[in-house]
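Written out below as structure tokens is the structure these notes cover.
All protein chains of the complex are present and in place, except for one that has been dropped.
Then we have subunit A:
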Amino acid sequence: MKYESQRIAKPYFVFAMMLFAGQILFGLLMGLQYINGDVGFPYIPFNAARMVHTNLLIVWMLFGFMGASYFLVPEEAETELYSPLLAKITFWVFVVAGVATILGYLLVPYAELARITKNELFPTMGREFLEQPTITKIGIVLVCLSFVFNIGMTILRGRKTVINMVLITGLIGLAVFYLFSFYNPDSLTLDKYFWWFVVHLWVEGVWELILGALLAFVLIKVTGVDREHIEKWLYVIIAMALISGLIGMGHHYFWVGPPKYWLWMGSFFSALEPVPFFMMVVFAFKMVKERRREHNNKIATTWAKGTAVMAFLGAGVWGFLHTLAPVNYYTHGSQLTAAHGHLAFFGAYAMVVMCMISYSMPVMNGRPQGNSVQAQKVERIGFWLMCIGMLGITFALTAAGIWQVALQRIPEAGKALSFMATQEVLKPFYIARLGFGLIFTAGVAAYFASFVVANKNGKQYPDANATLAE
């Protein structure tokens, strides 16, 4: 670690991982509810569990990105963070707001939460992923502003590398597009149209900039490949991400009211969305192959390659499967969508945050060459169990989705099975999904255990070697 203020990343990562654990628990609960509707009812109805599951995901992603930025930006800018104190205050404000909101979801009925938080004064609640009370949304904006300000001032003060510039562009985009969550018009079609300005322009837009920057940073660190070379790749990847992703948003506009031209525009451009993810795979493997140093934090390299591959599969391949309008006509809003969502989010964003953690936590703990061999072994088990678990979930949901389309969507009215009847037929797939969910959970447990092992045998692998350290 070059700068003392990078250490502020640690609480962000720790809290992100706690939220991640919570997300998985609620995922398991929903996995059970898909099989037996009585589980948890009426104490935690499905809608509350889902809201907690998805909102925990969003919030831990934000904590992860923030932690990653606090670690990365000072090192890239070659200066201390502008204000470590502000970063600490922001952390606690976000923790309190986040925990209070999640408790609100769980402790009172949602309509009651809307009443308590005076939603009627400025209604923004009750839309998927944007369920946060308006007051929480304002809090998120303030937290993001303080964060972007802190990061921005640090960059202004120091070296302006391509990685830093791409990262801050992504972070500003994240903050700006979230503002659309305050726009909740009476017209449902307008509402849906601009809802995607948050959701799509985040995950299929500016977040890819963040992903690319974090990946590039870790690759520079573990491979020692020339910065010029890595930066060139980064530019091409994010160029393709935005060129395909901006109009690619049209694949969400097929069946929710917007005009017909979105059918072919959305199909064409979103069909290109796998390109940047494929380039990320080539990029990660090529840089590792051309490495100029042997970094002993092997598992961080595994995460870097893994996030590229899993993001390509989840966002690229599984996205492409149902992105063309004639296919999407049948698959829209089926279990296939859920399959894609799970693998894409895990592969692209959950994994890149864990990649950053895997690289930076040992550094912050005084082990610049990575954790002990034993700890890395345990972490590797976690890595594989999570990947296999998530792939299994994806395959189970994909099979469920295809079968759902065959029974419920393709037959003519009268011959088609109803939604509820179809869901009964799909139960074996949901049981398989729950099984893979348990494997995933075991992976998370192994991953957490690796931190304990690392701290127990604090000596790094093989031992401190100053020439390799940077």
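Quick note on the criterion: a residue touches a chain if its C-beta (ideal position, glycine included) is under 8 Å from a C-beta of that chain, and two chains touch if they have at least 3 such contacts; residues count from 1.
The rule is short, and it goes like this: contacts and distances are computed from a predicted model.
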Absent chain per UniProt: "Lipopolysaccharide export system ATP-binding protein LptB", "Na+/H+ antiporter subunit G", "Nitric oxide reductase subunit C" or "Anti-sigma factor RsiW"? "Nitric oxide reductase subunit C"
Out of A:26, A:91, A:110 or A:207, point to the residue that touches the absent chain in the complete complex. A:110
Touching the left-out chain: which of A:37, A:366 or A:428? A:37
Hidden partner chain, touching residue among A:101, A:119, A:267 or A:371: A:119
Which of A:90, A:223 or A:408 contacts the chain that the document leaves out: A:408
On subunit A, residues whose C-beta touches the chain left out of the figure: 33-34, 36-38, 41-42, 45-48, 50-51, 109-111, 114-115, 119-120, 123, 125-128, 131, 162, 184, 186-190, 192-193, 228, 231-233, 235-236, 238-239, 242-243, 246-247, 249-250, 253-263, 265, 329-330, 332-335, 337-338, 408-413, 416-420, 423
